[in-house]
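For reference, the structure discussed in these notes is given below.
Note that this complex is displayed minus one protein chain, with the remaining chains in position.
Labels run A and B following the written order; every chain starts at residue 1.
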Amino acid sequence: MMATEARVDIARDIDIVTARQHGRELAGRIGFTGSDPTLIATAISEVARNIIVYSGHGEIRLEMIAGSGREGLLVVASDDGPGIPDVDLAMRDGFSTGNSLGIGLPGARRLMDEFEILSEMGKGTTITMRKWRR
Amino acid sequence: MGAFHAMLSGIAQRITARFPDNSAVALAHYRSFKKVAFFDLAIIVDGVVADREQTIRRQQEAIRELSTPTLQVRERLLILPIIGLLDSHRAKQLTDTLLQAIRAHCAKVVVVDMTGVSTVDSKVANHLIQTVEAARLMGATAIITGLSADVAQSLVTLGVDLSRLNTMGDLQGGIEKAEQLLGYAERNTERARHLAD
Partner (left out) sequence: MSVPILKQGDVLIASVQAALTDHDLLHLKDEQANKVGYFRTRGVIIDVTALDVMDSFATRTLRNLAAMTHLRGAETIIVGIQPDVAVSLVQLGLRLEGVATALDLEEGLAWLAQPREA
């Protein structure tokens, strides 16, 4: 039975590559086609880097999910870092100003269908994303 | 479906070969032919509707795919005629198809003909912009042709900066502009080859 879930420990920059490769592979098995596996891998890359930059250590969990008659991929990126002081600011789109510094998390949100971010000062941050097959 | 597509492609090539100097006429002939071809296809589809949901969905996808083949008219020039209703999902498929075609044919110019499009919403407008930008990242210039006054107005209302798009009134104008751009590009490839010697 093929794995429908994967967990990647995120501590060094090579782990970002591992996480997105797992994401691409799982996306392919779920049946995502076209540019979707790349979009998913890119979103994973963004949130994985966010863990390293702002916390230093965390985990990415990938899971095949189903709902309303279609399959999808769940990505949960969690860390126990200091937390994001101003989530609204972090999620403000650098898109319109062309400032790539602000692109990471808002960018991941644009690539996925669902995106939630929960951050608590001193406790950590959890980002939950989902993408559904059409 | 595969055989039908192959037949369409074969006919497209023969039509193009018959009008090597006049791509717009070739396209017009191809379009007339397709109207007849799709009528036959519609009859086949009716029979299939009695089948299971997934099969229907898959075949509808295939038909939508067929309705927008990319035509290679000249070396390095692709024409993408957009026919029929554009929804967000189909627009995304078109982008993927076009970009794959750019790579497969080493295209430097793509003429996206919107003559067959009567309405656009903000999602489709965004897709159009993104397609143009993605093509540029792959080294291809996109020329949009056939924008009706209504569609152009919608795009402007949706905040699209038309001056950022390469547009020409009609397909013929777009092809001429493309050939201009390609003529310029050909000379540079030659120069590069000389320098490499």
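Simple rule for what comes next: a residue touches a chain if its C-beta (ideal position, glycine included) is under 8 Å from a C-beta of that chain, and two chains touch if they have at least 3 such contacts.
These figures come from a predicted structure and were not determined experimentally.
*Asks:* Would you mind spotting which of A:Arg7, A:Arg110 or A:Lys123 touches the chain that isn't drawn?
*Replies:* Hidden-chain contact among the options goes to A:Arg110.
*Asks:* Which candidate, B:Leu27, B:Leu77, B:Val117 or B:Ala134, sits in contact with the chain we can't see?
*Replies:* B:Ala134
*Asks:* May I ask you to list the residues on chain B that touch the chain which is not drawn?
*Replies:* That gives, for chain B, the contact residues 95-96, 99-100, 102-103, 106, 108, 130, 133-140, 185, 188-189, 191-192, 195-196.
*Asks:* Considering the whole complex rather than only what is displayed, give the residues of chain A touching the chain that is not shown.
*Replies:* 13-14, 16-17, 20-21, 24, 34-35, 37-39, 41-42, 45-46, 49, 93-95, 98, 100-101, 103-104, 107, 110-111
Please note the rule applied: only the chains that are shown with their structure count from here on.
*Asks:* With chain centres taken as the means of their Cα atoms, state the distance from chain A to chain B in Å.
*Replies:* Chain A and chain B have C-alpha centres separated by 34 Å.
*Asks:* Going by the contact rule at the top, pick out the chain B residues touching chain A in the complex.
*Replies:* Touch list, chain B to chain A: 89, 92-93, 96.
*Asks:* Over in the complex, which chain A residues touch chain B? Could you list them?
*Replies:* 34-35, 134
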